[in-house]
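Encoded as structure tokens, here's the structure I'll be asking about.
Every protein chain of the complex appears in place save one, which is left out.
The chains carry the letters A and B, assigned in the order they are written, with residues numbered from 1 in each.
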Amino acid sequence: MTSRLVGNRMARIDGLSKVTGSATYVGDLVIPGTCEGIVVRSPYPHAVISSLELDRARAVPGVLAIIGYADLPGPDHYYGHVVPDHPILADGKVRYAGEPVVAIAANDGVSAMQAARQVEVRYEELPFVDRVEDAADGDVLVHDRPGNVCAQSVTGWSDVDAAMSTADVVVEGEYRYPNTYAYAMEPYIAVASFSGGTLTVWSSAQHPFVVRTTLARCFGLPLSRVRVAAPLVGGGYGSKSFTKIEPLAAALTLTIGRPVRLALSIEESVLTTRGDGAITRLRTGFTADGHIVARDATVLLDTGAYAESSPGVAEKASRRLGGPYRIPALRVDSSAIYTNTPPASSLRGFGAPQVVWASEQQMNVAAEQLGLDQFEIRLRNLVRPGEAHIPGYRPMDADLGGDLELLRDGLAWDSPCRPGRARGIALSVSDAGYIPVSTAEIHLNSDGSATVYSGSVEMGQGSATVIAQVVGEELGLTMDQIDVLQGDTGTVPFETSTGASRTTTLAGAALVQACEDTKEQLRVFACEAFGLEMSEVIGDCGGIRAGDKRYLWADIIRAWFGGDRGAVIGRGYVRQAGVFAQLPPFWEVGCVGVEVSLDAQTGVVRIEHLVTVGDVGKAINPDLVEGQDLGAAVMGLGMAVYEELVFADGELLNGNIVDYRVPRASDINKFTSRIAERADGTGPYGVKGSGEGALNPVAPAIASALTKLTGRRHCRAPLSPVQIWRDLYQLDG
Amino acid sequence: MRTTCVVNATGVDIEHEAGETLLSVLRARLGLTGAKLSCDMQVCGVCTVLVDDLPVSSCTLLFADCAGGRIRTVEGLAADGKLHPVQKAFLSYNAFQCGYCTPGQIMTCVALLEHGTHFTYEQVTEYLSGTLCRCTGYLPIRAAAEAARSTAATTSGEK
Partner (left out) sequence: MNGNQILEVESIYRPSSLPEVSELFSQVRNPDIEFALYAGGTELLQAAKLGFVDARHLVDLKGIDKLHGTVLDTDELIIGATSTYHEVCSSAQVRRSAPAFGTVCAQIANPRVRSVGTLGGNLCFGDPHSDLASFVVACGATVEIWRGDGFISRPLDGFWSGPYQAELGPGDVVTTVHLPVGPDVVVEHTRHGVRERPSVTCTCFVRLEGQNTCEARLALAGATIVPSLSVAFDACALDSIEDSVGIDELAHTVATEFQYSEDLDGPAEFKKQLAATTIGRTVERSRRRVCERQS
């Protein structure tokens, strides 16, 4: 069957609402009777709360509730999907400057702010630790964990020391990757209400079903009595994964019995979640002909005050550091380390950018030392399709050599660079997709149109459009016959999460199943309604055929139910079985090249050309794949060159857009996107995910290109003007 | 206090608090939620609307200062059921993803094009650099702006 929708550049189904301003985000919802929530935060990075004086604040007119930890409703006041160490409000102790201590609900925002100023908290300051290397061997403990180790993950095999001793060349270095902020344009926001025994929270959340589980446990409710709805999300990039401010909003609404809106500022959002910074100490040994003999790494991730996703980040970092190479001996010891800084959690790339920054630079340094081309050294070490580079994990489902060919061509690698410019490349593979549990539901209506229910969330990636394309393809419908409902646990079926580039592959697989289920039922109903034999029924676009007669879906539904009533409901279930039995669900490839220039006097780096290869198996919608790759790569560019959260004395110095520099329109001029379609993924049509891969290799590709211009190694990101100056003059600090 | 102005070609006369911003009035009192709050510091451009044909950060402009002004928001762009050329260009070039900054981006482009169509691609880029987007990587937005500029130039005979 030829594709009508899949593989084509269909217009986004959320387009019209987004260009006319009618697209609805949480902040646009009007829930009658909603009052305003506000949070009072700790000014100290580490302190014991010796007293909370709330009476004066309670007396402010318009105030409805002021709560501290002791006032929290529900049986469990801690959350955290890996380590439940995160109190909804500080529990006698604050562990970072900016931690929520008191929550207030008031009739209006001004009253809430006035009350916030009347809250009196007395603190006894404690020694604090705001640098990950100090935390790892210092005396100050953020939690009662030796060495402040929140979680440790070790990946490896064979005798690394013995293997390393056989190397002809050993590249060694310490690489620093900054603490970063996802900077979604929509800050965190949640509106909570409690009515008829059901807690409803509208939240800008990537994982509404995870949030539902957290809220059910914290407040002692069955899952069915908690509804978490994510309308359109105004940018996520991982920062809106798992649970964030929803328990705070819920606690307030459960206290006062009225809906509460908790809308954070950007400054507060930065204090809510950031990305893990990292120090990677890495040695890679090579033979004289460029084969890796061993890799040995220690990774310290700056987890901040609470675990959140960081144990997962540490684990993924340990599996993402090696690269898609045959490595005879590997040891990666990756630890998530608590510090007295805002908690780090998921952020696009999830452990990969932090460590690929080190490992891919070393590939290029070795290439230089051994007189090999940056492509050649990789080709000599790549795993082949179908070969496992980590024992026990899914064999490589990509032709990485083919991807490198596309990159080489896109970058015009073999043509000389203009003077003052240089090129660099980097490659990564990530165990993507997270846990393969997804469900889907399709209601085929009596007019032949379809309402699709998916637990995934539309946060800009275009999942609604892709879902419509897949369903339209399978059921033979046009795009305008399909509506996609997403992200509301009260109406859509279960989905683990929207992250790890999973939706097209895993939600897609569930949807294709749901389409099959729908069609199977319709064949049975057609036989019953029209007196056909199953053996004579054959599928047709938008219906079936039997002999020379054609029956459209609408004909069958109307005939079977009668009149214009009824709908056929199809379901799809994906679990860790069948094609998804082995983890990861797929490998996500990051394949990036850059051409850069440098103003050595001012330290300003410019990216003259950015090339990505999207190895997605099959592009359901090439526009969306290109959009994900460009967006991810430009975010990677920001983190490579500009972005860093700076802490001094336990305080965040640049938690705002004036001082935290994200990429702008003038930062990127030329972009080339190549898409590799080899139908080698586990998803429908051989698809694999995209969305994170193109971020991961950007920073090491830029650093490697710069090294050609400066003759120096650039081991500390971001490559800001002042960092370039330090690198050029070899200054510490 | 009371302020009279024109919003999307309709006269409004509103009793409001002195400290209400234009954005607050548009969203909370007039139900025009296209413009969004983001940085709240006049840097990101997500809250961009036009006052007397000039782009402003509605997050930091007092509504009281809009007295007598002609305010235009993304909701007022489409006319007679037809999208504005900039809106069409944003659709054609997929110049949005999450969509949160899109009303601000579109109003920024509209402001630019209403000042003429003689700009170079670099000038367009410079102008757009004041409005942030974290999803698209900007090139689609620049392409949409350039396409809308070029269409307008052809129509108006400039170039």
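Heads up, the rule we're going with is that contacts are C-beta pairs under 8 Å (C-beta built on N, C-alpha and C of every residue); 3 or more make two chains touch, one makes a residue touch a chain.
Note that this is a predicted model, so its numbers are computed, not measured.
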{"item": "Displayed chains contacting the withheld chain", "value": "A, B"}
{"item": "Among B:C5, B:L32, B:C59 or B:A89, the residue in touch with the chain that has been omitted", "value": "B:C59"}
{"item": "Absent chain, residues of subunit B that touch it", "value": "1, 17-21, 23-24, 27-28, 37, 40-43, 45, 48, 51, 54-57, 59-62, 64-65, 108, 111-112, 127, 129-131"}
{"item": "Residues from subunit A at the interface with the omitted partner, ascending", "value": "27, 36, 38-39, 108-110, 112-113, 187, 189, 263-265, 268, 601-602, 604, 642, 646, 653-654, 657-659, 661, 720-722, 725, 733"}
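In this section, only the chains that are shown with their structure count from here on.
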{"item": "For the subunit A and subunit B complex, residues of the former touching the latter", "value": "11-12, 14-25, 27-28, 110, 182-187, 232-237, 263, 265-266, 459-462, 623-624, 627, 630-631, 633-635, 656-658, 662-668, 671"}
{"item": "Touching residues on subunit B, where the partner in the complex is subunit A", "value": "19, 27, 32-41, 43-44, 46, 73-75, 77-78, 83, 87, 90-91, 94, 96-103, 106, 125-126, 128-142"}
